[in-house]
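Not every chain of the complex is shown here; the ones you see sit where they belong.
Order as written gives the chain letters A and B; numbering starts at 1 within each chain.
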């Protein structure tokens, strides 16, 4: 792995940052973060999944973040915490590279409408375009070639990566990250049929996005038809996701890659949609629903839990036979009923 | 919902625009469009689905667009029409915001090849790039950071949203809308295998798009291998769609989000593909085929109608048991046959 950063911390500094209990040499200097297996003598590692406990004894790491209970088994200095995976998450930010391209201030090639209002310490990359009446909070960073449409508002510490596009009137909370190629506020897919062809319905609603949301690369979130499409707080959306007009996503929900949600569907809080999941339109999923990968949901769900559809994969030769039988399944079921009747006669 | 426009119309103007019969005060001033439930006293609402008939009596709307037959039940001034959903579509365009960024003329930062020919009243946004020999019709609008490749032609009233990309030689009809992040004319996925690895096949065909087409955000339409990929008139394509090389889509068809169509498949006229539908390559779908969401079609379809594949979703615990049985389905069917034989023996 290429490293471009040259951060270095005392183990005591990391302990403080993680609110961890330090076991061992507080003055140890830590220069990187790695897995138990890959860590070298200047790296800190972590043990978040006990399946990897066997790697602990032989680690070459300088120190390890792990659960308090396991500190006694750690052969090197340790940071004891309650939630080591969270510890890893916190630790990771200490080692993020400082990219030169994020230090450009307002690049002279950016085109910024005179009516836009920019907060303190805003960064705007080369060739970015900021529309009329836009309001950017403090420390907002707009990547190269990104476009922020008229009347958009982005809260403090927002980050648009290069080439992201916001249509007009998109409202974004604080600490939101939008990855490259994502498009927010495009027209919802609304047409009226006159019997012979389609008439476009102007999409007059907006998109409102909460705080602490992350939106993956090449993801589309369409604007509402009349009301707004709404993404709650702390919602995490992966790449290649399609969110149609008037969809609502509840707080703390997570959508994996390639999810597609049709119009006006409402997803509750703390829901998780696996990769490639499809939700039909006008459904309501209650809080705490978990849908496994590539399942299609065509009815509302009113009880939390795990839901699935589809068939497992199998060798194609076997699958072909079974798939043929699936087309006969109702008929097969009727034949079972018939056999049962005769049997009990 | 945020509003950025300040349109206002007399009810008589809207009646004329919709070719509707006006019941009530022609001088009423209408400032917005909303649902029956949300409309305020300056808004016009609509009743397109009789499921919402119960909302009519209590609406606070200034006026309502609805079917002639229902005018007598409308407590406020009404516009009577034959197709209220079409009425809503027509009405929506009266309330579209006029965006400052669409009034930029030819932005000085746009890079336009000297050989490009621009029609009257063309708008080209900041940092857009227009290639050699491009022809843009009247009133074409090219968004910020969009790229129009060499030899492309866009008909009158075309609209490319920010960041859309046309490769070279894409031919687009009149009144076509291309949303941000869409890529038209990228290379089809064509390779020859020499027994050990792949050799690229240069994609020498083009893309030809009819009139009144809309193409969603982050959608890909690949250029043909030798001939052209063809999208008919009045075809509506949602976001995150993949259309491979040499595909033909017939007039008036609609493709919902996340559809994928493999190479050389031909889709008829007036077809509808639900979200996430996949069509294998080299198929022919006749006119009037409707495929429900996330179905996979691997054979040609020669009769209009509704087609589906997959299983419904269910609680994961139940699904696991059923999915295991699916792998045994052919064997189960044979066991039914055996039972029937014995039974009838």
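Simple rule for what comes next: contacts are C-beta pairs under 8 Å (C-beta built on N, C-alpha and C of every residue); 3 or more make two chains touch, one makes a residue touch a chain.
Keep in mind that this is a model prediction, so the values were computed, not measured.
Engineer: All chains share one sequence and 2 are in place; how many are there in total?
Structural biologist: This complex, considered in full, is made up of 3 identical copies.
Please note the rule applied: only the chains that are shown with their structure count from here on.
Engineer: Cα superposition of chain A onto chain B: how big is the rotation, rounded to the nearest 5°?
Structural biologist: 120
Engineer: Averaging over Cα atoms per chain, report the distance between chain A and chain B in Å.
Structural biologist: The computed centroid separation for chain A versus chain B comes out at 26 Å.
Engineer: Show me the residue ranges of chain B that touch chain A in the complex, using the header's touch definition.
Structural biologist: 1-2, 4, 33-35, 38, 83, 85-86, 88-90, 92-93, 95-97, 99-101, 107, 109, 125-127, 143-145, 161-163, 177, 179-181, 212, 214, 216-218, 234, 236, 238-240, 251-252, 254, 256-258, 275-276, 293-294, 310-317, 319-320, 323-324, 326-330, 332-333, 336, 339-340, 343
Engineer: Please output the residues of chain A touching chain B within their complex, sorted ascending.
Structural biologist: For this pair, the touching residues of chain A are 109, 111, 113, 115, 127, 129, 131-133, 145, 147, 149-151, 163, 165, 167-169, 171, 181-183, 186-187, 189-206, 218-220, 222, 224, 226-228, 240, 242, 244, 258, 260, 262, 276, 278, 280, 291-292, 295-299, 305-312, 314, 318, 321-322, 324-326, 328-329, 332, 335-336, 339, 342-343.
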